[in-house]
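For this depiction, one protein chain was excluded, whereas all remaining protein chains were kept in their positions.
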Amino acid sequence: MATPRVKEILSWYAGENPGVLANLARIMNTGKLAGTGRFVILPVDQGFEHGPGRSFSVNPPAYDPRYHFQFAIDAGCSAYAAPLGFLEAGARDFAGEIPLILKLNNRDSLSEEKDPAQAVTGSVEDALRLGCVGIGYTVYPGSAHRLEMYEELRALAAEAKEAGLVVVVWSYPRGGSLSKEGETALDVCAYAAHIAAQLGAHVVKVKLPTAFLEQKAAKEAYEKTGVALATLAERVRHVVEATFAGRRIVIFSGGAKSTDQSVLEEAKAIREGGGFGSIIGRNSFQRPRPAALKLLGQIMDIYAT
Amino acid sequence: MATPRVKEILSWYAGENPGVLANLARIMNTGKLAGTGRFVILPVDQGFEHGPGRSFSVNPPAYDPRYHFQFAIDAGCSAYAAPLGFLEAGARDFAGEIPLILKLNNRDSLSEEKDPAQAVTGSVEDALRLGCVGIGYTVYPGSAHRLEMYEELRALAAEAKEAGLVVVVWSYPRGGSLSKEGETALDVCAYAAHIAAQLGAHVVKVKLPTAFLEQKAAKEAYEKTGVALATLAERVRHVVEATFAGRRIVIFSGGAKSTDQSVLEEAKAIREGGGFGSIIGRNSFQRPRPAALKLLGQIMDIYAT
Amino acid sequence: MATPRVKEILSWYAGENPGVLANLARIMNTGKLAGTGRFVILPVDQGFEHGPGRSFSVNPPAYDPRYHFQFAIDAGCSAYAAPLGFLEAGARDFAGEIPLILKLNNRDSLSEEKDPAQAVTGSVEDALRLGCVGIGYTVYPGSAHRLEMYEELRALAAEAKEAGLVVVVWSYPRGGSLSKEGETALDVCAYAAHIAAQLGAHVVKVKLPTAFLEQKAAKEAYEKTGVALATLAERVRHVVEATFAGRRIVIFSGGAKSTDQSVLEEAKAIREGGGFGSIIGRNSFQRPRPAALKLLGQIMDIYAT
Amino acid sequence: MATPRVKEILSWYAGENPGVLANLARIMNTGKLAGTGRFVILPVDQGFEHGPGRSFSVNPPAYDPRYHFQFAIDAGCSAYAAPLGFLEAGARDFAGEIPLILKLNNRDSLSEEKDPAQAVTGSVEDALRLGCVGIGYTVYPGSAHRLEMYEELRALAAEAKEAGLVVVVWSYPRGGSLSKEGETALDVCAYAAHIAAQLGAHVVKVKLPTAFLEQKAAKEAYEKTGVALATLAERVRHVVEATFAGRRIVIFSGGAKSTDQSVLEEAKAIREGGGFGSIIGRNSFQRPRPAALKLLGQIMDIYAT
Partner (left out) sequence: MATPRVKEILSWYAGENPGVLANLARIMNTGKLAGTGRFVILPVDQGFEHGPGRSFSVNPPAYDPRYHFQFAIDAGCSAYAAPLGFLEAGARDFAGEIPLILKLNNRDSLSEEKDPAQAVTGSVEDALRLGCVGIGYTVYPGSAHRLEMYEELRALAAEAKEAGLVVVVWSYPRGGSLSKEGETALDVCAYAAHIAAQLGAHVVKVKLPTAFLEQKAAKEAYEKTGVALATLAERVRHVVEATFAGRRIVIFSGGAKSTDQSVLEEAKAIREGGGFGSIIGRNSFQRPRPAALKLLGQIMDIYAT
């Protein structure tokens, strides 16, 4: 049943109990990428994070929470991640049809702080009650609130792991300590992924890194040791290497809505760089359903090979 | 017994236990709007929020907590919502006669902060002890304290749901991040309703939105996708759509005391826009009882059709 | 709103919190006897207590748990009482349509002990989760296990009352200390009802008493003071008087399936003797549905006058 | 995706949270019977219950705990159920490959009591830690210890359901109150299945019933109402009807090792009688692996049609 690649990936998590492995295997054995060890996850927290009109008015059926469950199933995604309300609104109707990840913290963008934080909006009990395979949590390395976020994550992750749940961490550098360009700088992105892994994440989600280097000391080291960073694939490779030499699953965020071609080229670079896949929200639900299904199909074709 | 519309509305809450559904059904099977899936709720927290003299001196019988129980019953309201003290003062005398909602947090207006918060003034145990069908909670998206409020709501809502209680959230954008006009802007209002639903609210209460758009990114999206917002009915429709495509109960606040005509026209717009009803405080208890009963009767006539 | 009689009955429970009163009022405001202060409750625990074939083969649709919810609604019963499994199987579909009482303890009849006991098969949390208005519990005065049962009831009743739930006690004298005839003896029956009330029951369910007197000391007292016991109505009157001078709701069990006429005559005697109503299981579901609906209608007609 | 039949079966469990439904769906979407709503479950607790030599010496590879995981996977079973030790010995290696059910209580046969009980040998935490979809528990209706067993089951089931786990109950009449023949009597078997369902079991496992009737009152009722019991299919049909009119999953135990032909005829009768499938232990692992795989394949062919 489990492919050699799935078995190999599971072997990296030998510190966890069999329940965590079973749920990680469920994600890896679902959808069009089943068995490949690659992932395309649908996340829909933009209603909370960016506001509903800004997120869904371009494709109004996406206002309906059931739309995303059905889309994730039909597109052959590996899992579907969302906040409490969206999952509660469909978990019974779609019970057992797609692995669910309950996003345990969220923030809205009605306020903009220099040093952002998030609110805990769900619990491990909620995740079990709703039949989820894992929890999701965002940290903001670079924010003045990062240490509290790390501590909160640690507590929630410990509880989740005892219950056999997978821990997915969105690691998004942000805050007063970083320049805007620095938020996606290669050194910062690699650092953020590493922190998430050190905090016990099973799956790490980061943004695609640019060739910019933010931190002086890092810049010197990178230049001295000749870290390859000219192409996106090289930068992906560096981030993956920085995350326990590739022994943790690192997936990349598609970011804002973009053209099909640029999304597909990113997927190719992720694949070439040894990334494990994509987490694609806006580029899924901000397209009409047929176009979105087609795009995700093409992305999966890239990852499947 | 339950009408098809009531059954349909209950089906949206399939993530909840049967106890929550039973209490939601109790609200929907009460009063003049029983069976219609529409709501007129009487809230009386203005004594706490605005001060007693400012609230009740215009209609002195309303100083008496029993006045509001009896009014809600006689007017055929769906439920009556109030803080701890007001409910404790009448729950025994009116036991079983009107569904009660215990408002679990409150603030006074003796202090005015740029970024308001509220105090938790009751508990789920209180709600059960007083025979309530649900709890109420206010969040202030836009306030610097919003994240703590979201977390507090999450914890209270989880406890309430386990006990089968309905969760009603007053989602009132307010705080230093918003312009005064922005507090009732369409994008902000829709966003506030969406946040409440994501936090697990069963019933969301927001203010009626204006055609103003507060956030730059939202404004661009609304204009690009052509969100209709010229009429109040269109704006209500957008807010309802933004709240899980209408699969969560959204009711609208009547706001400050106004003329009968304007209140009735608002009700017509709410109905036309697919809103689920009104929560009417000041326009109830700041009128003489006969006039208030008449007005609520007229509002219910609008919703009943 | 509440009738004077309902208000009067509620006044007897002034020691309880408003939540208990609200739920008691819900029962009294439901069905064909709404407002009369009289009760016809449908209990269906015979599948557990006597076995499914023996209980339901005579009317096979009654194997289906939904049958009983619908029957209680259609017959206009005051409430429906059943064990955990039967309530779980319909509580969502019939949410809010009929007051539910979760029977918290049960025994089967595959073993017959001289001194019977019951197993706790549900919890107050279950009752809240399923949207019940109350809990049910059986005690066996006369059994060697009665003291443990009283203590268990006390603990569950205390928990239920804190949550605003009504406590219904089945008080069935049984066990090695009693003769078979004594189980329904007038003195024993009155004693059993009194014990339940002393243990804090809001509603007491006993069997109809015979004119037999079991206990020597009681017999002497009854004869000396001339307790009237010749007719069933007189005996009902005595049991009701023994239960806090009629200030606790006492209802009577219909017992094994019987002819329509005898059931109706019992109802008349209960009414004449000041009893509050009947709890009718086998005489409901062991008749074909139309005959059962007709019989319950006739019983309610008796009580309604 | 879920077939209409799977959706229909899930709809019977509307009292449970979505997590329970998701795990039930996982069982129903696994193996050769995926989507049919029929089950073949492999249970291996005979090492504990009957002793290892007596259980496995006839097929020595079966001493190895991994043998049974692999067998269940290769045979296309719906799930694999075993005590703590056996699951701990393979849960990591086979993580996510077959739904696991942790049998939470067990007894050995080194002592034989007239009124047997079992020891709790695992916990809900163990089930989560090992990645199980459900728990298993045995009750012995007819034993003097049955009431304690019902209470223990209730507590474990409540905990399991909160965590989204499926509850499977082995209901085996046994004990001093029953004749040996009575343990598999039709009335007793139907009663045992009904008790398990009332205690909240999602899946009920009973032995195949004979045409014998044990209890006098049941015998009279069966004869009077003409319960059909001549053929095994008729008796299966009665047991299924007795278990909430077929709205709970009832599966039947294969019992001691038997000939292929008799096992296949039993499967045909179970299918014809509306049973949901088989739980086959000794007839699996006491045959050489190829013969066992062939037999289970034939059984599944019967159920799949």
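Each chain gets a letter, A, B, C and D, in the order it is written, and its residues are counted from 1.
By definition in this document, a residue touches a chain if its C-beta (ideal position, glycine included) is under 8 Å from a C-beta of that chain, and two chains touch if they have at least 3 such contacts.
Every value quoted in this text rests on a predicted model; they were computed, and no experiment measured them.
Counting the whole assembly, list the visible chains that the omitted chain makes contact with.
Even though it is not drawn, that chain still touches A, D.
Which residue among D:119, D:217 or D:304 touches the omitted chain?
With D:119, D:217 or D:304 as choices, the missing chain is touched by D:119.
Per the definition of touch given earlier, which of D:106, D:143, D:215 or D:284 contacts the omitted chain?
In the complete complex, the chain left out is touched by residue D:106.
Identify the residues of subunit A touching the omitted chain, counting contacts across the whole complex.
So the residues of subunit A touching the missing chain come out as 14-15, 17-18.
Just checking the interface: what residues of subunit D touch the absent partner chain?
47-48, 50-54, 56-58, 60-61, 63-65, 67, 83-93, 106-113, 117-123, 125-126, 130
The rule we apply is simple: only the chains that are shown with their structure count from here on.
Copies subunit B and subunit C touch; is their interface built from the same residue numbers (over half shared) or different ones?
Both copies touch with mostly the same residues.
Weigh C-D against B-D on C-beta contact pairs and write down the one with more.
Most contacts of the two pairs: C-D.
Mind checking the centre-to-centre distance between subunit B and subunit C? Centres are C-alpha means, answer in whole Å.
The computed centroid separation for subunit B versus subunit C comes out at 40 Å.
If you average the CA atoms of subunit C and of subunit D, how far apart do the two points sit, in angstrom?
Once rounded, the distance between the two centres reads 36 Å.
Distance-wise, how many Å sit between the C-alpha centres of subunit B and subunit D, to the nearest whole number?
The computed centroid separation for subunit B versus subunit D comes out at 49 Å.
Could you list which residues of subunit D touch at least two other chains?
Counting only residues that touch two or more other chains, subunit D contributes 14-15, 17-18.
Testing understanding: with touching defined as stated, what is the shape of the graph linking the protein chains, line, ring, star, complete or other?
Contact map by chain: other.
Got a list of which chains touch which?
A-B, A-D, B-C, B-D, C-D
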